[in-house]
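Presenting chain A:
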Amino acid sequence: MPGNYLPSEYTAVLVMLIFGLIFGGMTLWIGRFFRLRRPYAEKLTAYESGNPPSKSPRFPFSVKFYLVAILFVVFDVEAIFLYPWAVVYDDLGSFALIEMTIFIGLLLVGYIYAWKKGALKWDR
Partner candidate 1 sequence: MPIYLLLLPILPLGSFILTFLFGKRLGRKAHWLPICAVLSCFGCAVMALLDVINGVTINTDLYSWISSGSFQVSVGFLLDELTAVMLIVVTSISTLVHIYSVGYMHDEPGYYRFFSYLSLFTFSMLMLVLGNNFAQLFFGWEAVGLSSYLLIGFYYEKESAANAGKKAFIVNRFGDFGFSLGIILVFLTFGTLHYDQVFAQAASITDQTFPVFGMVFDLPTLIALLLFCGAIGKSAQLPLHVWLPDAMEGPTPVSALIHAATMVTAGVFLVARCNPLFALSTTALNVVTMVGAVTCLFAATIALVQVDIKRVVAYSTVSQLAYMFMACGVGAYSAGIFHLFTHAYFKALLFLGCGSVIHAMSSEQDVRKMGGLKKYLPVTYWTFLLATLSISGIPGLAGFFSKDAILAAAFSSPIGAGKIAWFVGTLVAGMTAFYSFRLFFLTFHGTFRGTEEQRHHLHESPATMTVPLILLAVGAVSAGWFCIPPILGGHAPWISFLAPVLGEPGEHLGHATEWGLIATSVGAGLVGIATATLLYVIRPEIPDRLRDAWPKVHSWLFNKYSIDELYDGALVQPAIRFSRKVLLHVVDGKLIEGVVNGIPQAIGSFGERLRKIQNGQVHTYLSVMSTGALAVLIWMLVR
Partner candidate 2 sequence: MDTAPNFILTPLAPLAPELLLICLGLLLVVVDLFLGEKRHILPWLAALGTLTGLFLLGNGSGHFSDGLFGGMYILDAYSLFFKVICLIGVLFTVMLSVRYLDTEKMHQGEYYSLLVFAAVGMMVMVSAADMIVLYLGLELMALSVYCLVGLLKSDSRSNEAALKYFLMGAFSSGILLYGISLIYGMTGTTDLQLISQRLTELNLADNTLLFIALGMVLIAFSFKVAAAPFHMWAPDAYEGAPTPITAFMSVGPKAASFAVLGRILLSGFPELHVHWGPLIAGIALLTMATGNILAISQTNIKRMLAYSSIAHAGFALLGILATSNEGVSAIMNYMLIYAFMNMGAFAIIIMLNNRERRGEQLKDYRGLAQTNPVAAALMLIFMFSLTGIPPTAGFIGKFYLFLAAMNAGYTGTVIAAVILSAVSAYYYLRVVRYMYMYDSEKGEAVAMSPSLTAALIFAVIGVIGLGVAPGWVLEMASQSLPALAQ
């Protein structure tokens, strides 16, 4: 592989990427020719079960929402990681157990931290 090395194993990914882009773009573009387009004032207002909107819909979310979301992601990843671990557990033996104990132990510290700091309480 002198100088002009091309990662040929990834050609499929590239093709996939290109197809994805073309497909997405084409769908939107072709849709323009078939859809109806008749806008008027009422139709352009936000739909809230028939009531006229009382305030701007762009109010900030509570920061706690993000906090919970992040905690969710962290522990979700932990759960997901357990699957492949369980699959190869027989091959790796006690080493795997120790490794996973450490991994979960680290997350446990994080969990205790979040708990004590009140990150899990919504109203505080």
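Criterion applied: all candidates are chains of the complex that A comes from, given by their letters.
We take it that contacts are C-beta pairs under 8 Å (C-beta built on N, C-alpha and C of every residue); 3 or more make two chains touch, one makes a residue touch a chain; residues count from 1.
Remember, predicted model here, so these are calculated numbers, not experimental data.
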Result, touching chain for chain A in the complex among 1 or 2: 2
Complex interface listing, chain A residues touching candidate 2: 1-3, 5, 7, 92, 95, 106, 109, 112-113, 116-117
